[in-house]
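The complex is shown incomplete by one protein chain, all other protein chains being positioned as in the whole.
As written, the chains take the letters A and B, and residue 1 is the first residue of each chain.
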């Protein structure tokens, strides 16, 4: 009978305080699944494609209204756009967009990085694909939404901050536009928050393997006032991976010293 | 008796976890009322006028200290200022300030938009009115604090983001200063977060009615790194309202697909 009361009270408490608000903002996105067809029908909006990790929504517009199209500043032939917009994360979305652009007949028109992560230390993201046909735009968004579960695999967070590691054997147009990654070459990205952890991870990565530094970014230099240090680098694919793995090892220890054991958002892929 | 225990436990739980912290940041402001005289006496500070929606405080300074006055860069004759400062929201505060400036003998001296919303995706606001007399400054703040309950009426939020719609039949100086709204004409504002939802709402609005786009703003273009797309527009008052209503309809469906049903902060007015 004690048990019964307990359950009743717990249900009431959970109902009144709301599920979402008691999860740490950096982890709130873990719960989302790539939507099924039934969800899509439920929304009942032709522009809706789906949602995924990091409070990310995927949308399409078949024929962008002319005044709005002009403001975007993209080629007139791209009358359709695919929109990939997330509250938490920029790296995962950019890497997923990179796969999408490789797999479809689209171009990356816009990459803008707001300061967000729902109270966390990092970016959100707005990525717009241009396409001549709406079916191409939709396909790009579908690929990106699906791939986002993979690219969130090496995002680790606790209440004190987050770490992110990305790798591709062959960078494409999204990585090039966002990070100046040389197209067709192996590319690595390291993000650490608070920023000091990013700095030490960067130092470790560059010492661990023979890689070529593309860029070093800090809160007011190249980032949107996030509390991060970010480096991007290229090189031999083995070296790029080795640098990432070394950084990940030290980063998890340092972030873990500030709070709980940092957990990956999905399944590590590097 | 079960009921009694339940109530006792709930009271204890609510006391220990605190009211504010378990409500999603975008909704935390719902609880506030325009303060009564007794609250004001309790504060015991002559500069205090009141508080309202969106963690907004209204203040006046009768004679701004000269060094500070110079830093503000406003006309010397405005020795008094009214200060309207909110954690959550810029649009609602600007629209309320627009009514205040119409109703009083004041000018809009400063509009600055921090990145805030207490962990949400949008702006906070700092609006300073200049006045020759402190009674005018106080009156402007009183009008703005009161009108803020109305202008939060078409702000909708859930844990994933927020939507905002504003309408005035006749824009005045605050809308002009903040948004380049033509003075005396109907004016509409649409805000969507995450940004992708703002984009689709903008496209829908511009297709729904014959309105004239004033501006298109995105996270790094015209906004304070918020995760929003914002459009402003003018036109015939019926067309402006029609565009707003069309955007609101699709926006609520899209944001609702990412989380709970988006609820208005107060009572919709459009």
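Observations
The definition used in the following text is that a contact is a pair of C-beta atoms (placed from the backbone, for glycine too) under 8 Å apart; a residue touches a chain by one contact, two chains touch by 3 or more.
Treat the numbers as computed from the prediction; the structure is a model and nothing was measured.
The chain not shown here is touched by just one of A:68, A:101, A:195 or A:240, and that residue is A:195.
One of A:56, A:88, A:106 or A:226 touches the chain omitted from the figure, and that residue is A:226. Considering the full assembly, B:225 is the residue among B:74, B:157, B:171 or B:225 that touches the omitted chain. Among the residues A:82, A:161, A:188 or A:262, only A:161 touches the chain that is left out of the figure. In the full complex, chain B contacts the hidden chain through residues 5, 8-9, 12-13, 16-18, 20-22, 25, 28, 35, 39, 42-45, 47-48, 51, 55-59, 61, 64-65, 67-68, 71, 83-87, 110, 112-116, 118-119, 124, 126, 128, 224-225. In the full complex, chain A contacts the hidden chain through residues 2, 5-6, 9-10, 13-14, 17, 21-25, 115, 118-121, 159-161, 193-197, 199-200, 202-203, 206-207, 213, 216, 218-221, 223, 225-229, 231, 250, 253-254, 256-258.
The rule we apply is simple: only the chains that are shown with their structure count from here on.
Bringing chain A onto chain B by least-squares fit of CA atoms involves turning it by 120°, to the nearest 5. Between the Cα centres of chain A and chain B there is a gap of 30 Å.
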